[in-house]
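All protein chains but one are shown at their positions in the complex.
Right after this comes chain A.
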Amino acid sequence: MALNSEIIEQWQRSSVLLIGGSAGSFKIIFRMVKSFPHDLNKTVIIVMHRKKNFFSEIEKLFAENSRMLLVEISDKEEIRGNAIYIAPPNYHSLIEANGHFSLDVSDAVWYSKPSIDVTFESAADVYKDKCTAILLSGANQDGAEGLLQLRNAGSLTIAQSPEDAEMADMPKAAINLNAAKYVLTSTDIFSLIQSNT
């Protein structure tokens, strides 16, 4: 499927962009972070599977290459309008209706903490049709159920096309659940997020 005016229009109406990725998603997420203009005027929330205790330089690398404010989520962090948030390792990140993040250390979901499902499901309750969610490459099925709840709540839901993804399982699981309203290649995903300006 290619981009059409309906997708672009709902993207432009969205105040929030959710990005979920696992194995094989790092490069594309990094490219997205680099490509966002300083005045995207959306909240970007990134949930990437990562190993605990592995003090990665991801935040630093992302922050240095981003034109937007980039923060790792901490407890009761206020969700601002023009900023990028990254879910920390070994916690689930949830969206509260009062405009804050909250964290949770309960069991891993699909062996993952942070879990994409947990963030997406809580976002579905709060953002409804004001949200675009993209599920990228990954080797498990985290994110599919969350993407479905977002779709049912009226969000624009997109899965990276499995042929295009380094690891097809995650977008495939979402497609099988009928959670993705659109299935796009990474090229189209980039065109979409750049159609803002």
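Criterion: a residue touches a chain if its C-beta (ideal position, glycine included) is under 8 Å from a C-beta of that chain, and two chains touch if they have at least 3 such contacts; residues count from 1.
Methods note: contacts and distances are computed from a predicted model.
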Problem - Chain not present in the shown complex, as UniProt names it (candidates "Permease", "HupE/UreJ family protein", "Protein-glutamate O-methyltransferase CheR" or "Cytochrome c oxidase subunit I") - result: "Protein-glutamate O-methyltransferase CheR"
Handout entry: From A:Ala23, A:Ala63 or A:Leu177, residue that would touch the chain that is not displayed
Key = A:Leu177
Completion exercise
Among A:Ile19, A:Met32, A:Met68 or A:Val118, contact with the omitted chain is made only by A:Val118
Fill in the blank from the handout: Of A:Gly20, A:Pro88 or A:Gly143, the residue that touches the missing chain is A:Pro88
Completion exercise
Out of A:Lys42, A:Lys130 or A:Arg151, the sole contact with the unshown chain comes from A:Arg151
Practice task
By the contact definition given up top, give the residues of chain A that touch the hidden chain.
Solution key: 53, 55, 73-76, 88, 90-91, 94-97, 102-107, 118, 121-122, 125, 145, 148-149, 151-152, 177-179
